[in-house]
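What follows is a single structure, written as structure tokens, with notes after it.
One protein chain is absent from this view; the other protein chains keep their places.
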Amino acid sequence: MTRIRPNYEDRVSAEKPEETIYERWVGGLLRYIDEEKNMRIGVYVCHCGGNISEVVDVKKVAALMGEQADVTLARDYEHMCSEAGQKIVLDDIAEHNLDRIVIAACSPQFHEKTFRATLVKAGLNPYMLEIANIREQCSWPHFDYPDYATLKAKDLTNIAVAKVRLDEPLGSKAIPIGKRVLVIGGGIAGIQASLDLGDAGFQVYLVEKEPSIGGKMAQLSRTFPTEDCSACILSPKMADVPANSNITMLTNSEVVSINGYVGNFEATIHEKPRYVDVDKCVTCRVCEEKCPVKVPDEFQEGMKNRKAIYVPFDFAVPYRHLIDESVCLRLTKGGEVCGLCQKVCPHDAVDFNQQPRTHEIVVDTIIVATGYDVFDARLKKAYGFGKYENVINGLQMERIISCDAEGKPLRDIGKRIAFIQCVGSRDEQVGNEYCSRICCMYATKLSQLLKRADPSREVYVFYTDLRSFGKGFEEYYKRAQDTGVKFVRGRPAELTEDRKTKKITIKVEDTLSRQMLESEFDLVVLSTGMVPSQGTESISKILRLNKSPDGFLREAHPKFKPVDTLQEGVFVAGTVQGPKDIPDTVAQASAAASRAIRLMNQGELEAEPITAQINEDLCGACGTCVSVCPYDALKLVEKEEKKVAECNEVLCKGCGSCAGACPTGAAQQKHFKTTMIRAMLDAALGVDATPGKEA
Amino acid sequence: MNNDDNYGNNVPQIVAFCCNWCSYAGADAAGTSRLQTKPHFRIIRTMCSSRVEPDLIMEAFRKGAWGVLILGCHPGDCHYKNGNYKTDRRIRLLRKTLAQFGIEPERLRLDWVSASEGARFTRIVDETIEAVQKLGPLNLAVPCEVIHE
Partner (left out) sequence: MSKPKVSKPKVAFYWCASCGGCEEAVVDLAEDILTVADAVDIVFWPVALDFKKKDIEAMQDASIAVSFINGAIRTSEQEEMVNLLRKKSGLVVAFGSCAHLGGIPGLANFSDKAGIFERAYKLAPTVTNPDGIYPQTETQVPEGSLTLPVFYDTVKTVDQTIDVDYYLPGCAPPPDLILNAVTGILEGKLPGKGAVLAPDKSLCDTCPLAEYKPEKISIKDIKRPHEVVHDPEQCFLAEGIICLGPATRSGCGERCIKAGMPCRGCFGPTRDVKDMGTKVLTSIASLIGIETEEEMSEEELQKVLAKIVDPGGLFFMYSLPSSVLRRRRIK
């Protein structure tokens, strides 16, 4: 038999102070119970298909809840969220005239909305519902203490009953929502989302911090497993962006702040000067030839130089010059220094006086597609990246192969090439526990491209596990093996460089044959993984988005809301949410666009019903709430010749800061009134506040 | 069942106020990851930690809580811009005040848990339960006329 808190009653009575002490403040508590007579509460305890019932004695919890005051009925059921489960609630409401519902099941983050809809269907106000979270808070974290889990489940359900007794019907205002979207990040995710939205007739602002859109995909050689030329399939899409009249493209620009809320986000965007008038420039490249400054070319991953005045790459959009202000002689030294580009430009496009511009835009929804950064392989010291000239990363190999294909080789490749997998992924030493999901396949791709280009090459891939899970991936891996790429299971501990020949020696244990291998290579490619981009870091702060433990942005629900965030009207697309390949990124971008369209096409949205509320009889207009409100929703207004605070329910987001700060209790938060929180507190502490059992 | 030590009179009672967006989700994450915690706490969800009025914390102690936990979003991560800063200032001042009431400030803990930090949630809860268990119950209900000669 399950024991339910032996000595529980003793403990409560022992700790219960004499009546007079409680009188004043429990007095308030008793009042509300008297006022709310004849409630009919239905309590439903969910088994969650064993998730709850294997630990918590759900029948016992239901039986105990049935004894609570105001509880008309209490049941347990296998799956409350199922249609059958909801039907039970609907039927009970009809048959037993229930007016308040408590569901003891999983976290309200999952099914609060589901059951609110059920209540609406039954003709009840959706806010006459409370969820007791007995899965995430009982059966899962306390399966070591099953008895206690049952007791705690009872307590949590009791807290919900105490709260539901006081719940009041809530309604809300409609706020208009327009058709303007801000897409942050101009990689393939941002491009795809922008095009989908633009084609659907929505007004898009696409903001990219680099001087060209295109992102990382623009740098890739070919895409696995089909081996399409990356630039060839991407460049038409890039060109479509400026061609689409619904899309406003802002490159070389960064979002610096966003205020407001869904339907009314106010974004401030800083556009850095290009120092070249894009309307005059025809990209004749005369300036570039004359420019005396050479710096490593980011697009070629530093393996080639570019000039201070340059075009980011051959299929850049916009395909126009710009000046790198951090290295340009005129812009760094001032005065009349250099200025050669300006002198030679036949179209007078160079303008050293160009100033940064600030764009203030208002949008209804936002899609965040700030992508990823390549793991900085220097952090993996044993591999000598940045120190040994013949150790490069995967993206550099992509550039090498791309340029080779164009007949403009970037560097010598040699005959013996090794790939090392899982650099910066699945490696707790560098703090990244996750798998980057693309490295196995891009190494499979790059290795066979190298081998096919020159069959005399010996190409090795040292892997931890070879993960070829996608459509056509396993077949592609087989093809690489057939091509002659040698796959060795083993993670090299250290690389050493021959000081004279600069060749790299890899020592590794082949964990399949249990043999130690030692071999010298001309070139070692580190299959570097993905890490959250710097842009992600700043945008998550600006938009206050949650991150997962891996540092990528967190989706609202891993299964059913994979592109939503907890900020209404903000969506994620692509690798900003986690490592993924191009097809997944594109799919997610289209999904994000469609989720945004779904919201905007409604024309209006329900404003947050859980807003602040001022009791004008008590408000002395001290202005504390006005000062603390982060949304300026509260204002002092004159009413009947007296000043009182007033809440603008459209601006109010329902944080309750005002209620927490109000010195008189005049400011309250609907659905979280002080009396309600107090009732939950009492229930949590076992202060018996049920009618007839007053303290 | 081998968990008798969790029963009896000496069961710590801890009330944990969690904000909807970060710490409550963090508690969910702990549950989803099946991280095991001591069960002697009850979560009360508010939308933001800044909703929690300090007088409710006083009431919690008065009504038998051994400890109170306030968990919000990390500074800078507040879903409502800066609610957690307000909470921070209140709790600092409240801890100072509680000391004057002879209530160990360790009984009131404010901390930050993001939606992803299930392990952090579990650690904070376990630490708090342990700390409070060492301090014992508050027994604030002693009759006021008691005279200590």
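All chains are identified by letter, namely A and B, in their written order; residue positions are counted from 1 within each chain.
Following the convention adopted for this analysis, contacts are C-beta pairs under 8 Å (C-beta built on N, C-alpha and C of every residue); 3 or more make two chains touch, one makes a residue touch a chain.
Bear in mind that the values here come from a model prediction, so they are computed numbers and not experimental data.
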Chains in view that touch the one left out, judged over the entire complex: A, B
Touching the absent chain when the full complex is considered, from B:34, B:96 or B:134: B:96
Subunit A, residues in touch with the chain not shown (by the definition above): 20-21, 24-25, 28, 615, 617-624, 626-628, 636, 642-643, 657, 660-666, 674
On subunit B, residues whose C-beta touches the chain left out of the figure: 50, 53-55, 57-59, 61-62, 75-76, 82, 85-86, 89-90, 92-94, 96-97, 100-103, 138, 140, 142, 144-149
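Just so we're on the same page, only the chains that are shown with their structure count from here on.
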Subunit A-subunit B separation of Cα centroids, rounded to whole Å: 28
Subunit A - residues contacting subunit B, complex: 3, 5-7, 10-12, 14-18, 21, 25, 107-109, 133, 135-138, 140-149, 152, 155-156, 159, 541, 544, 546-549, 554, 566-567, 610, 628, 630-631, 653-657, 659-661, 669, 672, 674, 677-678, 680-682, 684-687
Residue ranges of subunit B touching subunit A (in the complex, touch as defined): 1, 3, 6-9, 11, 13, 15, 21-22, 24-25, 27-28, 30-32, 34-37, 39, 42-48, 50-53, 56, 59-60, 63-65, 73, 76-83, 86-87, 90, 114-117, 122, 137, 139-141, 143-144
